[in-house]
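Shown here: the complex without one of its protein chains, the others still in place.
Here is subunit A:
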Amino acid sequence: MGTSIVVTSGKGGVGKTTTTANIGTALAMLGKKVVVVDADTGLRNLDLHLGLENRIVYNLVDVVEGTCKLKQALIKDKRLDNLFLLPTAQTKDKTAVTPEQMQELVENLKNEFDYVIIDCPAGIEHGFENAVAGADRAIVVTTPEVSAVRDADRIIGKLEAKGLEDHQLIINRIKFEMTKKGEMLNIDDMTDILAIKLLGIVPDDEKIVISTNRGEPAVTDPASKAGQAYKNIARRLLGEEVPFMELDNEESGFFSIFKKLFRR
């Protein structure tokens, strides 16, 4: 029996789909059998992040409506044999599926896979209810901005009200230069404000755009900082102790030693 994890945020555009694609891929790279599920019916994107958009025949709504078997809707990843995508419909809306149907679907997937990672839509309405329905754990994604943090807090409250107590935070798009100047909420500020365990921090990284352009998650690029952060997160999900990324390490080498000397 596998574990299901929903990736949620409240606020839109903070990096849920990026996170789902990267954690799913990273877990598969670590040898786990993984399925990533797009629960953003009507605004599907997870297929694009994985570069699988041209292979979609059936989708989640077809499965729920009985048009096809679950197996027929699963799409195998290009690179990894143990990674699958369950896409959703682009031309239906979120009410096409009920939370009960979603729960049953996730249960079935858990029989086949080690990890079921569910990409939640923005908001707190029907789409959110569906996405969390079958989840054992939750990952709350936020960015270091007041509006995203506020919405994350709201989501944490909702998860707790549902009895989903196993939830952890990812802070995405941290800009080290800004936090250093005190112009951006830092990690301590955020864990202080939101009473939730920190799962990981992901730096703001231009390479993410390039990864999405190509449909290749950042974790497949060894040079990507965000990719490295997501790989660390995947290992933490498996129970490993991995120290949080030093966001300072762009300054390495000769000059940084001087800088550090003078900073003290």
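The rule is simple: a contact is a pair of C-beta atoms (placed from the backbone, for glycine too) under 8 Å apart; a residue touches a chain by one contact, two chains touch by 3 or more; residues count from 1.
Keep this in mind: contacts and distances are computed from a predicted model.
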| item | value |
| --- | --- |
| Name per UniProt, for the chain absent here [options: "Putative ABC transport system ATP-binding protein", "Ring-1,2-phenylacetyl-CoA epoxidase subunit PaaC", "Cell division topological specificity factor" or "ABC transporter permease"] | "Cell division topological specificity factor" |
| Touching residue (missing chain; options A:68, A:195 or A:209) | A:195 |
| Residue, one of A:89, A:185 or A:229, that touches the chain absent here | A:185 |
| Subunit A residues that touch the omitted chain in the full complex | 146, 149-150, 153-154, 157, 179, 181-186, 189, 192-193, 195 |
